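The structure that follows is given in the form of structure tokens.
Missing here is one protein chain; the remaining ones are kept as they sit in the complex.
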Amino acid sequence: MFDTLKIINDTAAFNRWAGFEVTRAEKGEAELRMHWRNEMGQYSGFLHAGMVAALLDTVCGFAAATVSGRVLASHFSVNCIAPAVGQVFIASGKVVKAGRKQVFASGELYADTDGKRKLVATGNAILVPVETSEIT
Amino acid sequence: MFDTLKIINDTAAFNRWAGFEVTRAEKGEAELRMHWRNEMGQYSGFLHAGMVAALLDTVCGFAAATVSGRVLASHFSVNCIAPAVGQVFIASGKVVKAGRKQVFASGELYADTDGKRKLVATGNAILVPVETSEIT
Amino acid sequence: MFDTLKIINDTAAFNRWAGFEVTRAEKGEAELRMHWRNEMGQYSGFLHAGMVAALLDTVCGFAAATVSGRVLASHFSVNCIAPAVGQVFIASGKVVKAGRKQVFASGELYADTDGKRKLVATGNAILVPVETSEIT
Partner (left out) sequence: MFDTLKIINDTAAFNRWAGFEVTRAEKGEAELRMHWRNEMGQYSGFLHAGMVAALLDTVCGFAAATVSGRVLASHFSVNCIAPAVGQVFIASGKVVKAGRKQVFASGELYADTDGKRKLVATGNAILVPVETSEIT
């Protein structure tokens, strides 16, 4: 499962650009890490909301993929609860309910600065399993 | 207003990386454009959900900035309604209600291929005005 | 279509309790009305968030039913943008995209006081078509 997610992750050009790294994968759960780079900032220098969403959506999708194979996000939402500032960002996702037509997953995004971890955003995603189960 | 949004847009490192271009700004409304590049893709080659979110969140924030000055997104949601494939992506946002504490905005994302425009995603954002009104 | 929605509406016990009335139905669109009663209030006397959600979710579902037959809501969200106070509440919904697996719809809720109409909430819903197409 871990290896499968790593392969999917490497297949996505944006994930490679961002330096997403799959650090954990279990049945219904996944974790991603990303190192901060200046080009990821919004106008105040915080992590751009798009990057926050990218991490949360991806980790929810990866968590879903561990139980439902190939999926596509149809809906996701993000709560930005603290300024997303840190050297490393860690996103963890878990499946809330895996249905045949829809998989519900939720995620949390932490910012790590000098080993101190802070919750900066939470998210929810609805993923739709796609027919060709190429990735499991 | 147009010039102010262009300046904010140029201030954000991620927006520069992505090549966001402010193409319209009116009281309560804004429009952004972005050219597709391969490094923006997810594993199927569609525009990455994070880029979809970045465009929608940014255009909602810009629409809010035209009426409420400096804002930060506290919540946003995205519906992915069609594969985000195109040469150019156009995001338009408008303010639904500008309150003192919260601004509600909604946005639409279109993909343009050879001049044919298709709606690929819709979004909503809640923006919080921040005290220092530096940007208006 | 109008008659079909009226029949579905009468089938739902909660809709009868609340006095929901279908006032418009077209391909991809629907409108509902409800008269305020005291037992619908939250602690400040505004319309309860649950009633706001009930109206928006129902009208989105009815709009979806006009194009996709029998549906069930899997996700909905509500923005409360002004105090929901009025004598009559009017909810209108429209389909944004009707897919095979998911129908995306959006809605608006207005409060009417002495003929003056005010937008009090907006909403989005994702509806899943269910196999037995009993209602169309």
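Here the chain labels run A, B and C in written order, and each chain numbers its own residues starting at 1.
Here, a contact is a pair of C-beta atoms (placed from the backbone, for glycine too) under 8 Å apart; a residue touches a chain by one contact, two chains touch by 3 or more.
Bear in mind the structure is a predicted one, so any value in this text is a computation, not a measurement.
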| item | value |
| --- | --- |
| Residue of A:67, A:81 or A:130 in touch with the missing chain, whole complex considered | A:81 |
| Touch residues of chain C, complete complex, unshown partner | 8, 11-18, 38-44, 48-51, 53-55, 57-58, 61, 72-81, 135 |
| Touching residues (missing chain, whole complex) on chain B | 74-75, 77, 101-102, 126, 128 |
| Absent-chain interface as seen on chain A, which is shown | 77, 79, 81-82, 96-97, 99, 104, 106, 119, 122, 124, 126 |
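Throughout what follows, only the chains that are shown with their structure count from here on.
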| item | value |
| --- | --- |
| Copies chain B and chain A - interface residue numbers shared by over half, same or different | same |
| Top chain pair, ranked by number of contacting C-beta pairs | A-B |
| Chain B-chain C separation of Cα centroids, rounded to whole Å | 28 |
| Whole-Å gap between the CA centroids of chain A and chain C | 33 |
| Two or more partner chains touched - positions in chain B | 77, 79, 81 |
